[in-house]
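Each remark here refers to the structure printed beneath this line.
Shown here is a partial selection of chains from the complex, left in place.
As written, the chains take the letters A and B, and residue 1 is the first residue of each chain.
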């Protein structure tokens, strides 16, 4: 893919889900991307507005089946297929394509861990090895050169951005990390399910997957690399009645002599030049509604009442920085263009 | 104001309310506007992010008092002050300024009607006469030449866009028009009130101002001009537990030989070249969530079961096409630049 190409031809596989729609919202006005193919097997033949009425009138192509895409005309594929279904599809794609995958299929590098958590061996182990974990701020160089980028999960993005620099700097301990996360409903996808109905979600909150959520090993993989020891975390996701947003409240044990102010200063220094990571000043409380619709991850640091501990609060829009926004950020890196291209939109509040 | 000026210097008066915030969201990346002054009397001296945390990091100026603005350096003023307070402030602004007013103060042209509905005589009658009613699609030429633009109310925008062309074309009668409107909460502003608390709004719906809402005479003014007779409407607004959006369901009596299909075709023809008005095909149901965050007004037409009648459904985002977006659309007209500049964002869903 040449940096001098006027536009990069892209396809989105699995465009009828929420991450597909969010890619379209972002990319439809991207100055360097041309959306030339959209797939959705069960909806093939339909106009995008029959699946996503909000995208009416934007000149987007009709939905087709994957086998009807002319991949010769494509440069980059965004893959929004379900977990499990992705690996074989990706393995079958022509060599010349760059692939930005938003599923979980290529996030776990260790085959044994993958098998343990996903219930069967990986079907594309070579690609699994080759895939680059696309947490943009922490892996920029590798992403820019990758063929296959595994975009991080939404929860892991919210946990790794604050924790990795602190572990690398030795400011917090690798033990006793508690990650209590709260997510909006779009993280659960668009497939009809009783437990996803409005009446089953509104006006309440519950925890789910306690001690068993598949994002736990993904978080631990990132933390273990940063800490250089095997890290196990307590991780509990919760479902909140809101469309978008993740807030992770993270309880950490401080290294000797460290304190909340030092942690905040270290994160602020680490992310000083970043467009999409904001460390808020002492006393400011991050809220998901203040990053909604934007690619920003906003992080606060607070002293804990228990001596020797601190509390981190991390927020992002699960569909943007937690999925499609970060995917476009990686696309920009791949394309060698300004990393924030197409991602400049301010948060939408209220 | 020259069309060749690189950037137009703007001030926003009353920037701490929701329409102010929405103007900032839209204008912060507008290629021709430079935001040089923001006022908020009670919050003067504060950074914008202390009032609107979602606007942190965008390089916006600090809030000041109106008397501390150097209006010599300003070309255009957006005025987001409360109803009643606006007219005297606007009257005191220097002559060279163009003014885009988002309050209700200059919407009603007839002094007697103003006095009847707003409880006291207008304090700036000369300006009241001079003001142009800024429903963009229906008053483009006058807006482009105006000094003072009175941006329409959110409910009137949703009612006039479908009704005016149909009345002008003689396809519907001027009698018996029923406008049943449903609005999100941001239309009620940001001032703390018991009835605006989450617990008083969520999980319920109610009508308010039945037969007495101030948008009724504004709607009737527009319809009367279009029909060339005095029009009185039934208008009932309702408060819906959602942040943004207006949906107006409008019941009309058909002229002889007219039908729903004819109405739809007439509207489609009238708005064919418009970027921000969409007439949806037969059977498509407009929803507020599908225009959220965008400047689009989407309109559907349906046959009624009562013979000789039809039903119109009109949706928009009350903060965008119903307020700040339409204000920027008018600004672009004033500035002689492409009308959609800064307003290209696709709707955000979910």
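Following the convention adopted for this analysis, a contact is a pair of C-beta atoms (placed from the backbone, for glycine too) under 8 Å apart; a residue touches a chain by one contact, two chains touch by 3 or more.
If you're wondering where the values come from, they're calculated on a predicted model, not measured in any experiment.
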item	value
Oligomeric copy total, full assembly; chains in place: 2	4
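Quick note on the criterion: only the chains that are shown with their structure count from here on.
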item	value
Whole-Å gap separating chain A and chain B, where each centre is the average of the chain's CA atoms	36
Chain B contact footprint on chain A (complex, rising order)	18, 21, 24-25, 28-29, 52-58, 186, 202-203, 243-244, 278, 280, 284, 287, 289-294, 296, 298, 344-350
